[in-house]
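Every protein chain but one is kept in place in this view of the complex.
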Amino acid sequence: MTPLEYAVVGLVLVGLFFSFVAVVGIIRLPDLYTRAHATSKSDTLGTVLSLGGVALLFGAEVSGVKTVLLLLFMLITNPTAAHAIARAAHDQGIEPWTKSDEEGE
Amino acid sequence: MALEQMSTFETLLLGAAGAFAAFAVALLYRVVRGPTMEDRVIAINAIGTSTVVILVLVAAALDLPGYLDIALVYALLNFLASIAISKFIVERGGVL
Partner (left out) sequence: MSESSARILVPVGESSTFRNTVAYAVREARRVASETGEEATVHFVYPVRWQLVDEREQSVAEEVAETLDKARVWATDDLDYDDDGELASEDVPVSIETAVIGEDRYLFSPGDFATVLLDYAADRELDRIIVDPEYRPGGSAPMLQPLELELARSDLLVEEAPVERVVERSRLPSRANVSKAVTMFAGSFTFYLLLAGVFDTFNLVTGAVSAGIVTAVFSRITFVNTPDASRFVVRTVRFLLYVPYLLWEILKANLSVAYIILHPDLPIEPEMQRFRAAIWGDLSVTTLANSITLTPGTLTVDMERDSLVIHSLTQSSRDGLEEGALERAVRFVFYGRSAARLPSPAERGAISSLPTTDDTEEDA
(Lines give C-alpha, C1' and ligand atoms only; values in the text may rest on other atoms or scores of the structure.)
Protein backbone atom coordinates (compact mmCIF):
# COMPACT_ATOMS: atom_id res chain seq x y z
CA MET A 1 0.00 0.00 0.00
CA THR A 2 1.20 3.50 -0.84
CA PRO A 3 1.42 6.29 1.77
CA LEU A 4 -1.63 7.90 0.15
CA GLU A 5 -3.57 4.72 0.66
CA TYR A 6 -2.49 4.59 4.30
CA ALA A 7 -3.76 8.13 4.78
CA VAL A 8 -7.05 7.26 3.11
CA VAL A 9 -7.56 4.16 5.21
CA GLY A 10 -6.62 6.13 8.33
CA LEU A 11 -9.22 8.81 7.63
CA VAL A 12 -11.87 6.25 6.83
CA LEU A 13 -11.11 4.34 10.03
CA VAL A 14 -11.35 7.47 12.19
CA GLY A 15 -14.59 8.30 10.41
CA LEU A 16 -15.78 4.80 11.10
CA PHE A 17 -15.02 5.30 14.79
CA PHE A 18 -17.08 8.48 15.02
CA SER A 19 -19.94 6.92 13.09
CA PHE A 20 -19.78 4.04 15.55
CA VAL A 21 -20.04 6.54 18.40
CA ALA A 22 -23.07 8.07 16.69
CA VAL A 23 -24.76 4.70 16.36
CA VAL A 24 -24.08 3.83 20.00
CA GLY A 25 -25.36 7.27 20.95
CA ILE A 26 -28.57 6.96 18.97
CA ILE A 27 -29.27 3.60 20.54
CA ARG A 28 -28.13 4.41 24.04
CA LEU A 29 -29.05 8.02 24.83
CA PRO A 30 -32.25 8.58 26.78
CA ASP A 31 -34.28 10.97 24.63
CA LEU A 32 -34.71 12.49 21.25
CA TYR A 33 -32.80 15.69 21.88
CA THR A 34 -29.73 13.91 23.16
CA ARG A 35 -29.93 11.50 20.23
CA ALA A 36 -30.03 14.47 17.90
CA HIS A 37 -26.69 15.50 19.46
CA ALA A 38 -25.27 12.18 18.38
CA THR A 39 -26.42 12.48 14.76
CA SER A 40 -25.58 16.12 14.36
CA LYS A 41 -22.05 15.89 15.71
CA SER A 42 -20.58 12.41 15.64
CA ASP A 43 -22.36 11.22 12.54
CA THR A 44 -21.46 14.38 10.65
CA LEU A 45 -17.80 14.13 11.54
CA GLY A 46 -17.73 10.42 10.78
CA THR A 47 -19.23 11.00 7.37
CA VAL A 48 -17.05 14.00 6.60
CA LEU A 49 -13.87 12.15 7.55
CA SER A 50 -14.75 9.09 5.48
CA LEU A 51 -15.71 11.19 2.47
CA GLY A 52 -12.57 13.27 2.98
CA GLY A 53 -10.51 10.10 2.79
CA VAL A 54 -12.15 9.06 -0.45
CA ALA A 55 -11.77 12.58 -1.89
CA LEU A 56 -8.05 12.35 -1.12
CA LEU A 57 -7.91 9.10 -3.05
CA PHE A 58 -9.67 10.49 -6.10
CA GLY A 59 -7.49 13.58 -6.06
CA ALA A 60 -7.99 16.61 -8.27
CA GLU A 61 -10.31 15.15 -10.87
CA VAL A 62 -14.03 15.19 -11.42
CA SER A 63 -14.70 12.36 -8.98
CA GLY A 64 -12.68 14.12 -6.30
CA VAL A 65 -14.58 17.36 -6.82
CA LYS A 66 -17.87 15.49 -6.61
CA THR A 67 -16.84 13.84 -3.39
CA VAL A 68 -15.86 17.20 -1.91
CA LEU A 69 -19.22 18.58 -3.01
CA LEU A 70 -20.94 15.68 -1.31
CA LEU A 71 -18.84 16.25 1.80
CA LEU A 72 -19.82 19.92 1.99
CA PHE A 73 -23.42 19.00 1.40
CA MET A 74 -23.40 16.52 4.26
CA LEU A 75 -21.65 19.04 6.49
CA ILE A 76 -24.46 21.52 5.94
CA THR A 77 -27.48 19.26 5.77
CA ASN A 78 -26.78 16.86 8.62
CA PRO A 79 -27.01 19.42 11.43
CA THR A 80 -29.86 21.14 9.63
CA ALA A 81 -31.84 17.91 9.48
CA ALA A 82 -31.14 17.22 13.15
CA HIS A 83 -32.27 20.72 13.93
CA ALA A 84 -35.47 20.33 11.92
CA ILE A 85 -36.34 17.13 13.72
CA ALA A 86 -35.56 18.54 17.16
CA ARG A 87 -37.63 21.58 16.30
CA ALA A 88 -40.56 19.42 15.28
CA ALA A 89 -40.32 17.64 18.62
CA HIS A 90 -40.10 20.95 20.46
CA ASP A 91 -43.13 22.33 18.63
CA GLN A 92 -45.00 19.19 19.48
CA GLY A 93 -44.26 19.77 23.13
CA ILE A 94 -42.01 16.80 23.81
CA GLU A 95 -40.13 17.49 27.00
CA PRO A 96 -36.39 16.98 27.16
CA TRP A 97 -35.11 14.24 29.40
CA THR A 98 -33.53 15.46 32.62
CA LYS A 99 -31.42 13.82 35.25
CA SER A 100 -34.43 13.52 37.52
CA ASP A 101 -36.33 11.39 35.01
CA GLU A 102 -33.90 8.56 35.52
CA GLU A 103 -35.69 7.01 38.47
CA GLY A 104 -38.99 7.15 36.64
CA GLU A 105 -37.90 4.91 33.78
CA MET B 1 -13.47 -7.46 -11.09
CA ALA B 2 -12.64 -10.85 -9.68
CA LEU B 3 -12.20 -11.11 -5.95
CA GLU B 4 -8.69 -12.57 -5.97
CA GLN B 5 -7.33 -9.57 -7.89
CA MET B 6 -8.38 -7.22 -5.15
CA SER B 7 -5.61 -5.46 -3.23
CA THR B 8 -5.48 -5.07 0.54
CA PHE B 9 -6.44 -1.44 0.16
CA GLU B 10 -9.58 -2.19 -1.75
CA THR B 11 -10.51 -4.91 0.70
CA LEU B 12 -10.10 -2.45 3.57
CA LEU B 13 -12.38 0.10 1.90
CA LEU B 14 -14.98 -2.55 1.23
CA GLY B 15 -14.63 -3.72 4.82
CA ALA B 16 -15.30 -0.18 6.02
CA ALA B 17 -18.36 -0.08 3.78
CA GLY B 18 -19.46 -3.33 5.36
CA ALA B 19 -19.03 -1.83 8.83
CA PHE B 20 -21.20 1.13 7.82
CA ALA B 21 -23.80 -1.36 6.59
CA ALA B 22 -23.69 -3.04 9.99
CA PHE B 23 -24.23 0.37 11.63
CA ALA B 24 -27.27 0.91 9.45
CA VAL B 25 -28.67 -2.42 10.58
CA ALA B 26 -28.00 -1.52 14.22
CA LEU B 27 -29.86 1.74 13.74
CA LEU B 28 -32.94 -0.21 12.72
CA TYR B 29 -33.31 -0.92 16.43
CA ARG B 30 -34.12 2.75 17.01
CA VAL B 31 -36.43 2.86 14.01
CA VAL B 32 -38.42 -0.03 15.42
CA ARG B 33 -38.27 1.04 19.06
CA GLY B 34 -39.18 4.67 18.55
CA PRO B 35 -40.72 5.72 20.88
CA THR B 36 -41.63 8.95 19.11
CA MET B 37 -41.89 9.63 15.41
CA GLU B 38 -38.95 12.00 15.68
CA ASP B 39 -36.72 9.26 17.07
CA ARG B 40 -37.47 7.18 14.02
CA VAL B 41 -36.76 10.06 11.68
CA ILE B 42 -33.41 10.68 13.33
CA ALA B 43 -32.47 7.03 12.97
CA ILE B 44 -33.61 6.91 9.36
CA ASN B 45 -31.64 10.03 8.62
CA ALA B 46 -28.55 8.40 10.12
CA ILE B 47 -29.18 5.26 8.06
CA GLY B 48 -29.36 7.43 4.96
CA THR B 49 -26.07 9.05 5.88
CA SER B 50 -24.48 5.63 6.24
CA THR B 51 -25.86 4.66 2.87
CA VAL B 52 -24.22 7.67 1.26
CA VAL B 53 -20.88 6.77 2.82
CA ILE B 54 -21.27 3.17 1.71
CA LEU B 55 -21.96 4.27 -1.86
CA VAL B 56 -18.89 6.51 -1.87
CA LEU B 57 -16.65 3.84 -0.34
CA VAL B 58 -17.80 1.30 -2.91
CA ALA B 59 -17.23 3.85 -5.66
CA ALA B 60 -13.67 4.29 -4.39
CA ALA B 61 -12.93 0.62 -3.82
CA LEU B 62 -14.27 -0.70 -7.11
CA ASP B 63 -13.47 2.45 -9.09
CA LEU B 64 -17.05 3.09 -10.12
CA PRO B 65 -17.33 6.89 -10.31
CA GLY B 66 -20.95 6.56 -11.38
CA TYR B 67 -21.82 5.64 -7.81
CA LEU B 68 -20.88 9.14 -6.72
CA ASP B 69 -23.79 10.58 -8.65
CA ILE B 70 -26.11 8.14 -6.99
CA ALA B 71 -24.65 9.13 -3.64
CA LEU B 72 -25.26 12.83 -4.38
CA VAL B 73 -28.87 12.23 -5.32
CA TYR B 74 -29.33 9.98 -2.32
CA ALA B 75 -27.91 12.60 0.02
CA LEU B 76 -30.33 15.16 -1.40
CA LEU B 77 -33.30 12.84 -1.01
CA ASN B 78 -32.23 11.89 2.49
CA PHE B 79 -32.12 15.51 3.56
CA LEU B 80 -35.40 16.40 1.90
CA ALA B 81 -37.10 13.40 3.47
CA SER B 82 -36.00 14.41 6.97
CA ILE B 83 -37.11 17.99 6.48
CA ALA B 84 -40.40 17.02 4.90
CA ILE B 85 -41.27 14.49 7.57
CA SER B 86 -40.38 16.77 10.46
CA LYS B 87 -42.38 19.57 8.85
CA PHE B 88 -45.29 17.28 8.27
CA ILE B 89 -45.33 15.90 11.79
CA VAL B 90 -45.95 19.32 13.23
CA GLU B 91 -47.67 21.41 10.67
CA ARG B 92 -49.77 18.82 8.91
CA GLY B 93 -49.29 20.24 5.48
CA GLY B 94 -49.11 23.91 6.39
CA VAL B 95 -46.98 26.32 4.41
CA LEU B 96 -43.49 24.91 4.40
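Couple of notes before you dig in:
Per-chain numbering from 1; labels A and B assigned in written order.
Operating definition for what follows: a residue touches a chain if its C-beta (ideal position, glycine included) is under 8 Å from a C-beta of that chain, and two chains touch if they have at least 3 such contacts.
On a predicted model such as this, the values are computed, not experimentally measured, just so you know.
Interface note: of A:V8, A:L45 or A:L71, the residue touching the hidden chain in the full complex is A:L45. For chain A, the residues in touch with the chain missing from this view are 17-18, 21, 24-25, 28-31, 33-34, 36-38, 40-42, 44-45, 62-63, 65-66, 69, 76, 79-80, 82-83, 86-87, 89-99.
Here is the rule we go by: only the chains that are shown with their structure count from here on.
Note: centroid distance chain A to chain B, computed from Cα atoms, is 11 Å.
Interface of chain B with chain A (complex): residues 7-9, 12-13, 16, 19-20, 23, 26-27, 29-30, 36, 38-39, 41-43, 45-46, 49-50, 52-53, 56-57, 59-60, 65, 68-69, 71-72, 75-76, 78-79, 82-83, 86-87, 89-90. Remark: chain A residues 1, 5, 8-9, 12-13, 15-16, 19-20, 22-23, 26-27, 32, 35-36, 39, 43, 46-47, 50-51, 54, 57-58, 62-63, 66-67, 69-70, 73-74, 77-78, 80-82, 84-89, 91-92, 94 touch chain B in the complex.
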